[in-house]
Structure formats: C-alpha cells, structure tokens
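Pasting a structure below so you can have a look.
Of the protein chains in this complex, all but one are displayed in their positions.
After this line comes chain A, so read on.
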C-alpha cells in the first residue's frame, strides 16, 4: 500500500545536495462529479410540520420493503395495512417504528416539573437530567405506525437495538391484547449498486475529520501541520513524496472547529467584561483558512461542515460560506460541500457524513460499535432514521433525501472515537467499504482509501509527547 511503495525507493535523505530536484506530479483527477444536489437547500420554509417527511419516507420505502418481504417470506405473503388486520391471521405489515423511551429528554417534562415539582424531586429529580451517553432503558416499547394507525409490537424483535424512524416490514399476527406478535422482521437492505470501473494505478483519497481548531491544544496543531506537510509532499524522502503524489483528493469530514469555540460563557458575563473579546471561532476560522490555503495549493480538498462548525444546525448542513476563507478560496481546488456529502471520484461513489447521524443512533440504541451502526444505516437504507425525532432536520415535504437511491462504494462517517474499516456485501453482490474516520484532535489518525483495491489504511501523525511510552511517531503504515 502506501508504505510499501515508499519503502521501495532509495533513501535520499542525508545525502549531499543534488543539482536537480526530483519533482512528482500529483495524479490528476480523471473524473469527479459532485452529486450532493439533493442535500442543497434553496429557499427555506419552516412553516411546515414534520409529518410530511415521515409520510414521504414511508411512501418511498414501501415498494422496497414489499419486495424484501416477498424474498424472505415467499411471494404469496399478504402485505396488509394495520386497518386490515384480522386477529390471529399471519401477515406482513410495513410501517415506521417509534420507540417510546421514558429516558428520552422531553422538553415538556422538564418544563412541567419546574412549575410543579413532584414530591420525589427531593429525592432524585432535583435538576434536569444531565446528558447521558445512552438513553435506552429496559422499559422501552416499540410501536409500528403506518399511514393511518399504530400498533404496539412484542415478540422476537430487538427493542433495544432499533431506533425511531426506521421503516421495516414485520411478519406475525395481531393478538387479543391488541399488540402485534412479531415472528420475524426485515429491512430494505442495500440499494442497487452500479459497479465501479476498474482503475489501473493506485490512487488514494485521504479522509480526515475532527481537526478541532481553536481547541487550545498544541498537540493536535502539530499533528495537523504534519498531515498538511505529508500530503503536500514536504515531508519524508523521495519514496514518501512519490507516495503522497498518489493522493488525489482530501476530504475533511466535519468538526474543523473545536467544541470549545461554541462556548457561550460571554453571554452570561457582564458587558464590560466581554467588550473587547471576540468569539473563539473567529481565530479558529483564520487558522483553518491558513491550513486550507496550504492544502488546496497542492491537492483538491472537499470541506464538509460538522456539528461545531459555523453553519446551520439541522441536517442537511449547508456548505461553509466562502467569505470565511479569503485566502483559500483563491484556489479552485477548494470545494465547500454539504453534510452529508456524495460524490463520484474516478468512478468510485463516495457517500459520507460528519458523524451526527451515527452518534445520535448510538445514544438511542444498544449498539456500541460505530462501525456496526454505520453498517446498520446502510442495511435499513436510510442515512439517519432518527431525524427529525432526535436529530435536527429540515422539514422536507417532497421527498426524504436521506434514503439511499443507490448503494455507494465507500460509505464513511466522521468524528468517531476510533478508526474502523470493513468491507460488507449485499444481497445483490454489492460491495461497500465502510470507514469510521476518527476524531483527529483526539487520535491524530487519518484514513487513506485506495480507490483501486477499495482498501483503507489508518495513518497517524502524532508527535512525541512527554507521556508517550510507545513510539507513536511518524508512522506511515500499520
């Protein structure tokens, strides 16, 4: 891979200066198309309820689920609506899940308890619930909703794993207690995939997320500068520079600014204390502009916004405004893109988010591994089923743009606690490389995706800290 190519060349460092400088031309991008148009919002109207997005989600997903139901339970299986159910009759129902969670933060509950505190408040519920990492509880209940009715589910269905907003097909029968006894269930599974044309040379795409600028940590700044130097070919000997020339694109997957740039302490302070201070994000954005300038002078860069970046909060997040980057926007290689982001690079379809979808499912599901959650979103054929319930979302009314129309070749999510990559196969021979891109400010690790072999390799850029026992130095390989 990357490191093997580097090792093959002769070591040219520590040799007398030569008359001619070796130059390496970066691999040209043969084809690139940005297909994030469904995630761009034009004129925005918020005078709509979210019922539309759920209705369109169910209408769009229904044919896929009816197909899968027939594949799983025979072509003669009866697909019925909830209003047509007969007691004790085995049939299949397609609907949207709702999980009733007692621990789910509810603004109504918080407000009502403020006004009339219950007696038990003196024992334990004095303050509003502190944020927890998971809000699941053994008493959670699943309810299936279709266009007209809803019904509680019981039986062989994993309540703790599933989340609100998933569209699925259940097979079973309705019982005397009015609940639906589930014997089996299935999801829409992977969407159809067009095969990627084969490539003849190794080309790499570098995925980084969570640069976390403005966080005040000097460690991550060194790592970021090392990353920029490696990609622009200013580091290493000729072997490594040649390998770096094979990186055809860099994708920054969100959280370019640190969480601490969003602190709102100055709102609570007196005016005379905060008169001359400026928001922390101003300085951080200036730093980001300088880093992007160095990167885009050498390689095409796609910048996706994340949870802590200065753009809108609801999904899909719109691209950062070019006025914030006066230096870097001089280069046409800088592309400011949406979150989620979808593009075809040299025939390989990429689709990824900055991680808000995966971390929101993590909060409301028993699944622990971010890679497992990423695979699960692909299997239910929806990028973020918990939007708009627990994750902010724009009130779409025409279509739900988060349903996968086509299966990507590389599916990534940013800002995860650790690196992970896996290749999964679908029922119609789809092959997808899943990548969880770790938070760079914490792990100093980025991911290199080889477009030819669809393999992924972590690359870490840590400096030598005083506490480092094992040498996590400038490793260019596993």
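Operating definition for what follows: contacts are C-beta pairs under 8 Å (C-beta built on N, C-alpha and C of every residue); 3 or more make two chains touch, one makes a residue touch a chain; residues count from 1.
By our rule, contacts and distances are computed from a predicted model.
Chemist: Looking at UniProt, which of "Serine/threonine-protein phosphatase 2A 55 kDa regulatory subunit B", "Dehydrodolichyl diphosphate synthase complex subunit NUS1", "GTP cyclohydrolase 1" or "DNA polymerase delta subunit 4" names the chain that isn't shown?
Modeler: "DNA polymerase delta subunit 4"
Chemist: Based on the whole complex, identify which of A:32, A:331 or A:397 touches the chain you can't see.
Modeler: Missing-chain contact among the listed residues: A:397.
Chemist: For the full complex, which residue in A:59, A:111, A:273 or A:455 touches the chain that was left out?
Modeler: Of the candidates A:59, A:111, A:273 or A:455, A:59 is in touch with the missing chain.
Chemist: What residues on chain A make contact with the chain left out of this view?
Modeler: Answer for chain A: residues 47-49, 51-52, 55-56, 59-60, 147-148, 395, 397-399 touch the chain left out.
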